[in-house]
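With one protein chain held back, the other chains of the complex are shown just where they sit.
Order as written gives the chain letters A, B and C; numbering starts at 1 within each chain.
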Amino acid sequence: MKLPLLDQLEEGPWPSFVKDLKEQAKRRPQVGQLLQQLEQSYENRWDYWRGTAINVPGYGGGIIARYSDLGEKFPQVAQFHTIRVIESPGFVYSTEALRQLCDISEDYGAGIMQLHGMTGDILMLGFDNEKMMQASEALMENGWDLGGSGNGMRTIPCCIGPARCEMACYDTLRLTKYLTDKYIGYLHRPEFPYKYKFKLSGCGNDCANSMSRSDMPVIGTWRDDIQVDQEAVARFVEEMEPEWVVRNVTSRCPTRCIHLHGDRIEIDNSNCVRCMHCINVMHLALAPGKDRGVTMLIGGKRTVRSGEMISSVLVPFQKLESDEDYLAFCAIVERIWDFWGEHGNEHERVGEFIDRVGLGTFLDGVGIEPDPQMVANPRSNPYIKFEEYAAPRLEGEPQKGANVLEHEPDRREDYEGS
Amino acid sequence: MKLPLLDQLEEGPWPSFVKDLKEQAKRRPQVGQLLQQLEQSYENRWDYWRGTAINVPGYGGGIIARYSDLGEKFPQVAQFHTIRVIESPGFVYSTEALRQLCDISEDYGAGIMQLHGMTGDILMLGFDNEKMMQASEALMENGWDLGGSGNGMRTIPCCIGPARCEMACYDTLRLTKYLTDKYIGYLHRPEFPYKYKFKLSGCGNDCANSMSRSDMPVIGTWRDDIQVDQEAVARFVEEMEPEWVVRNVTSRCPTRCIHLHGDRIEIDNSNCVRCMHCINVMHLALAPGKDRGVTMLIGGKRTVRSGEMISSVLVPFQKLESDEDYLAFCAIVERIWDFWGEHGNEHERVGEFIDRVGLGTFLDGVGIEPDPQMVANPRSNPYIKFEEYAAPRLEGEPQKGANVLEHEPDRREDYEGS
Amino acid sequence: MDAKKPLAPRDNGAPDYKKYLHPAMERNYGRWKYHRDLRPGVFVHESESGESLYTVRAGSPRMLSAPLLRRVCDIADKYCQGRLRFTSRNNIEFQPEKEEDIQPLMDEISRVLGFPVGGSGHSFHNIIHTQGWLHCNLPGTDAAGIVKALLDMFYEEFTHENFPQRVKVSTSCCTINCGGQTDIAINLQHHHPPVIDHGMVSRCELPKVISICPVLAIRPDRVEGHDTVEVIEEKCMYCGACHAQCPALEIRDGQTDTLSIWVGGKSASTRGGPSFMKLATWGLPNNPPRWPEVGDAVRRILKAYQAGANPYERVGEWIERVGWKNFFAETGFEFTKYHIDSYRWARTTFNTSAHVRL
Partner (left out) sequence: MDAKKPLAPRDNGAPDYKKYLHPAMERNYGRWKYHRDLRPGVFVHESESGESLYTVRAGSPRMLSAPLLRRVCDIADKYCQGRLRFTSRNNIEFQPEKEEDIQPLMDEISRVLGFPVGGSGHSFHNIIHTQGWLHCNLPGTDAAGIVKALLDMFYEEFTHENFPQRVKVSTSCCTINCGGQTDIAINLQHHHPPVIDHGMVSRCELPKVISICPVLAIRPDRVEGHDTVEVIEEKCMYCGACHAQCPALEIRDGQTDTLSIWVGGKSASTRGGPSFMKLATWGLPNNPPRWPEVGDAVRRILKAYQAGANPYERVGEWIERVGWKNFFAETGFEFTKYHIDSYRWARTTFNTSAHVRL
């Protein structure tokens, strides 16, 4: 097969998808036609796919249907759909499981997969309308399930967390499976205003890259003190020199709450924002605290309409150990889905919804108390839409509360205003 | 005179305006009625003034007319106008000049003044329609002039600058007088979309409080290196201790470009943002560079409609020494007034105008080159409204410029797109 | 002079400040080398020429009767070669010729004027303020009165330099906010949309009234055959812009208007640069003549600031470092949903990180 442009991508040290696909073209001719269509795209800087909705019965998503505009020229890719398959939490697999995927993929489709899609799914490419159904059936028969698309919850990815990371502040894999299973109906039969993505990271390093890619990042954190092994600190300081430690660790603390005194580290934990930096650099000596849980954030997404949005803090701390903790977590999620579900516009992500109604109103709607941790800073404009007539406290009256809302003002006899 | 509420403001160590006004009420009875009306405001938490436009012939502003709603009860304040008088640059006066103001103020009005109004004017209070004219005449006869109001330029305040401050990077007093005199027509006969305020500070300390209170702050700066007197540094370091210097001076540098090495200060001037902090604290040892000029900023204002706006950098550096420099400065100002004047909406401050049309368009309109110093950071959303069809450079074509705009793309034979 | 005589524009421009400069200022114009603080409100500037210029800063209530201003002039004549200046915050600066004159000058300022000396360096500076019920047509509260009450309360803080940095305060008497962005500001807050006097509306230019509203809450209406406007209450956020444009849209309400306190404004480009002030607390009663609740709230902020800030940290810089959570904890102010921005740039004020203080 001669592909003047794509062939140039066979060269070079990085593994070449062109080479791999060319190999596979020998086994599955549709892959050859896929490459030929791609070559034409390269030539013309133009795309030749059309998409429409196509669903497995009982499911509202999970299949990305593709029809080729060049179907006459390349009949084998006239239908070339992708099945999104929910990945194993933490992306851990047995070779047995992967071989099963290989087989299903080749039995019904083009035998090519992407591990993994940006949202976290296993993407299995190259099915026609009929084989797509068969492949889905085969997947489901073997315990796999279809991923999300459309106006519903999405497949949840998480970092490797406690399975292999010393920073993990909660069980990211467990929560991934728990949420996926519990809310599988919201994933398969979409009924939200729009998509809803969770991404779970075990700590602020956010190895799941959740902050701007998910509507609800869940980030591990702790509420007691950073664990300090002062002997290990001393060894580290000796090895690296104090100046290096100051320059690269303590002076990089965003709140300057960590200090090196001689060869000891001292931390004002009340001002630590759990940014992870000191722990990352001195991970032999420092570790997250022991009283662990998660910070729940909300509203991130990428470009469409909004420009770009990074999620912001919704629940500063939520324990996530007991079953009750899990239920408390879910209660929050469900109140959000209820409120956004009822009042959100079509195609309105939850972050856009918050922008429209205001975070204060949103908190009211979902029943979460406002917390200064939710903001970088309070408002700078005075455009407050009070719902209460704030009742001034006058001298002699009970002095209660900092913001005065309790009672109506007294009416002075000779009041002449308004 | 018994004023149960106001009388309580006669007590306490801070000089009491009530006491002073009560004294003056003995000489000017309208001041007594002013206090009585104020007492009623205190009682009822209500205001009793109405305003309308009233002008001195040939002037479109400068008088703030006030009519009392309680004119029947307090006839002597039925008309109680304020004349805004342009202050002396730097707020410097001879006693002779001030005594003259005292006389005019008492001859025609209530004999009370505010030194100075928030914009910078001398506010002379308490004239009726007729005396207001006479007082204005008397002021003008004696070389004073009326201040601004309405849709025009405003009286310009400046910091004391070179008259008494070692930080001054340009002659704030001279520029104040120069601009006021040159543009006095724009001040007296308003014809802008809305008000335009300059405020001039000799350095980044901004003692004229210009950044959010003026449409065009002019802030002194320099473009060579900070002057360092290392001997004075050594004395300072000895006196204060190195740790103190690091903690309070060098580590507070916003770009961390200043360092203490032993008892010497070293500065990476290429990264110094002229924030003034190190110079302020170590003013016996450090001083602004010698090649001085100004940064021109634009768009600040306070609350109405916008919320709050702080000015942003428009011209990072402009010399301000020779007559040509002054003319170059004015050319920029005039181009702004032309463009905003032509396209600005009624009641639209220049900052609001920029928000509406976009800073990029504004720069085009006023003929200023975009500069990264104008932004805290480039855009994060991809919503660029290109005016050019950007022409891709293709292999073999001349490789010119970083952003490629020069020529149309070649049309490939088999092009099928769009 | 004949009042009937038509006036012609004179366009005098700004006074010739050169005539008014203190002789030492004139001689050393642009040649100052550094200054030293001698005591609160008193400092000396040294020139390249070797000359020294002493300054004594007296706190002024801004409003001065002619007789009082003449007494100020008497003192300047006696000690300062007939020159004096005002500061950008309404203080009066006297510049005695000799160091020995400082004490007698200060005594006279105190005795004759009753003015304090101070308000410099790391003190509580003079409060800048607006017109209030004394002269403006828009205020919902007074200005000079609150300022007097506060400065009585913080007199010690004005005459001493005991803060980590200077503390600048302003007040404004309506939502137009002629007062400045400062470390602490006291502003007025409305709690409901404007009430329209349909009889009076006709006096206003309706298109201007409609276009002034930042949230397009005002639309044309007809009442009893007359053109007027209506306010869509759901949209209105009580900003008062319409009231400034047209008095018939009465936004003020002596019953329900309250005062709010804002913190962390800064104009200087020092260190992190200028910053907006942010809402600290709201719902304080508009309580003349001494507004004790406002004073109390300001005191809480100052106490927490004094205890918590590092040297040279302005109020806003201190809060940014310790975090708003701690600010609210230490002042005892409640953080409410109203503290969360809901206007144009709201999202940019959210905590878009996993940074939490627990």
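Keep this in mind: a residue touches a chain if its C-beta (ideal position, glycine included) is under 8 Å from a C-beta of that chain, and two chains touch if they have at least 3 such contacts.
All figures in this text were calculated on a predicted structure; none of them were measured in a lab.
Taking every chain of the complex into account, the absent chain touches A, B, C.
Listed residues B:Y93, B:Y108 or B:W222: the one in touch with the omitted chain is B:W222. Not every partner is drawn; the one left out touches chain B at residues 204, 206, 211, 217, 219, 221-223, 254-256, 270-275, 295, 297, 299, 309-313, 316-317, 355, 358-361, 363-364, 370-386, 388-395, 401-405, 409, 411, 415-418. Listed for chain C, the residues touching the missing chain in the whole complex are 269, 273-274, 344-345, 347-348, 352-355.
In this text, only the chains that are shown with their structure count from here on.
When chain centres are defined as mean Cα coordinates, A lies farthest from chain C. Per-chain Cα centroids separate chain B from chain C by 14 Å. In terms of their C-alpha centroids, the spacing between chain A and chain C amounts to 45 Å. Counting partner chains per residue, chain B has residues 44-46, 303, 307-308 touching two or more of them. Counting only residues that touch two or more partner chains, chain C has 175, 177, 214, 239, 252, 254, 276-277, 286, 343.
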